[in-house]
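With one protein chain held back, the other chains of the complex are shown just where they sit.
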Amino acid sequence: MKKLVALLTALIMVLSCTAALAGEIVYVATNPEYPPFESVADDGMTIVGYDVDLFDAIAKKAGFEYEFEPMEFAAVVNAVATKPNTVGLSGISITEERKLSVNFSLPYINAGVAVIVKADSTIATLEDLQGKIIGVQTGTTSDFEAEKITGIDNVARYSTFQFAVNELQGNKIDAVFVDKPVGEAILAQLNDPSLVMLDLEIVADWYGIAINKNDVELQQKIDAAITELQNEGFFEELAVKYFGGGEADAE
Amino acid sequence: MTTDIIISVRDLEKHFDEGKLKALRGVTADIKRGEVVVVIGPSGSGKSTFLRCLNLLETPTKGTVTVEGVNITDPKVNINKHREKMGMVFQHFNLFPHMTILRNMTLAPMKLLKKKKADAEEKAMALLKRVGLADRANAYPSQLSGGQKQRIAIVRALCMEPQVMLFDEPTSALDPEMVGEVLDVMKQLAMEGMTMVVVTHEMGFAREVADRVIFMDEGHIIEEGTPDEIFDHPQQPRTQDFLRKVL
Partner (left out) sequence: MNAAVESISIFEQWWQNIQPGIQANTLNFWENLYKEIYMNVIQGDRWLQYLRGLGVTLEVSFFSILVGLLLGTILAILRLPQVQNISGKGRGFLPTLGAVIVRGLSKFAGFYINIMRGTPLLLQVLIINFGIFGTVRMDKVIIGVIACGLNSAAYVAEIVRGGIMSVEKGQTEAGRSLGLSGIRTMIYIILPQAAKSALPAMCNEFISLIKETSILSYIALTELTKAGDYIRSRTYSAFTPYIVSGLLYLIVVLTLTWLIGKLERRLRNSDH
């Protein structure tokens, strides 16, 4: 009898494990009020965005089904920490505090501030940027950070980051501060060898997928999928689609 | 009276609207220095156009206008220089409304004759005294009566010390009671020996002051002669006809 119970338990465990990976559903906790990463589409039901596209690609690679569970952003990490087979996908910054309660996938996007300069620019460090004309989009984190570095009067504030980049191309300003994913998308789109992104950590802000600490196998699958997608250039495509302006949107 | 010719007009034609309207159809005339010539004729006869061709306010279509030996219809001639010597008085006075009387009179002498302001003003004041308007020197044209305006227009032209004065119906726009004061100034000018060409309907003035009267109709000079000849013994039926109507 005991053997039977043990066998049955083993069988159930195996079955449940298999189900979790093959047939069973992964629940995705998200706060769909954060475009362009995740938001509710015009139909009022479908959740769309950068994170959604990314997770869809991951799920296809890892071979599992998923279902969204919309909730408050403050509740997302909590939900992942307490419910097995649940991930948090909501533009979540990877922080030490959060790592205490959940695991994170490989970081998939740096939403921090990036610095774009001309390839032949002498600017290489944060110190070099002092007193230089820095182009930004008004009111963004980039705007605030640029003002701290170069002073209020040396920030050229545009209505869109695109103007700032155009001015940099024309060598009329010295640098552009922009959200990193946006900056990457612009550089990919422009394909202008005279522009480069500097490896300066103005404000780093990496996003990751929060995963229940017990779902080790799921984490491995997700990380493997992210690595694979990275090698396939999927992230560049995604950046162009969400931060690259009208061209990609129109497709 | 000297006999040298100051203005010589030959075969003058003026067409408007690409030839549809022929205001002058071949006019030939000479104006002698010191002469007072009065041009009369029905409206539309071309007399005003003839006068305006003399200083090229109208560009002749054909023919020549020679002033002191220079053909001024030649494009190479600086017409501005010649206009300085030919004063003109208009039916509607054409004083500059944004300038005082004094400034109206001193603008051209200062700009063109390079006169100093004081000299130009002295000359202007002397002329104003002559026409009895010295006290209006600092008034604006809108503050003057029509007769006063026309007297100012005459002395404004005189400030340039012209050789010839052209009058284009100078009294036609005036109230009747003001005609006299303007004609008096013109008579005075004639007595001083100014060469004058006057287009007018004032037959009394023509008879009294003119050395020669020219009668024009339909773009031609029909008849010319002394006032006695034209007014008392007109030879041409058209002249007779016109004079019957106006006298």
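Letters A and B mark the chains as written, and numbering starts fresh at 1 in each.
Just so we're on the same page, a contact is a pair of C-beta atoms (placed from the backbone, for glycine too) under 8 Å apart; a residue touches a chain by one contact, two chains touch by 3 or more.
Worth saying up front: this structure is predicted, and the values here are computed from it rather than measured.
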Report task. Quick one: say which of A:A156, A:L195 or A:I209 touches the chain that got left out. Result -> A:A156
Query raised in the report: With respect to the chain omitted from the figure, which of A:T95, A:N171 or A:Q220 is a touching residue?
Result: A:N171
Report summary line: Touching the hidden chain, out of B:M88, B:L127 or B:I154, is B:M88
**Report entry** Hidden partner interface residues of subunit B, rising order
**Finding:** 55-57, 59-60, 73, 75, 77-88, 90, 92, 94-98, 107-108, 111-112, 140-142, 153, 156-157, 160, 166
Query - Where the unshown chain meets subunit A, residue by residue - result: 135, 138-139, 143, 156-159, 163-164, 166-167, 170-172
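Rule of thumb we're sticking to: only the chains that are shown with their structure count from here on.
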Report task. Averaging only over C-alpha atoms, locate the centres of subunit A and subunit B and give their separation in whole Å. Result -> 91
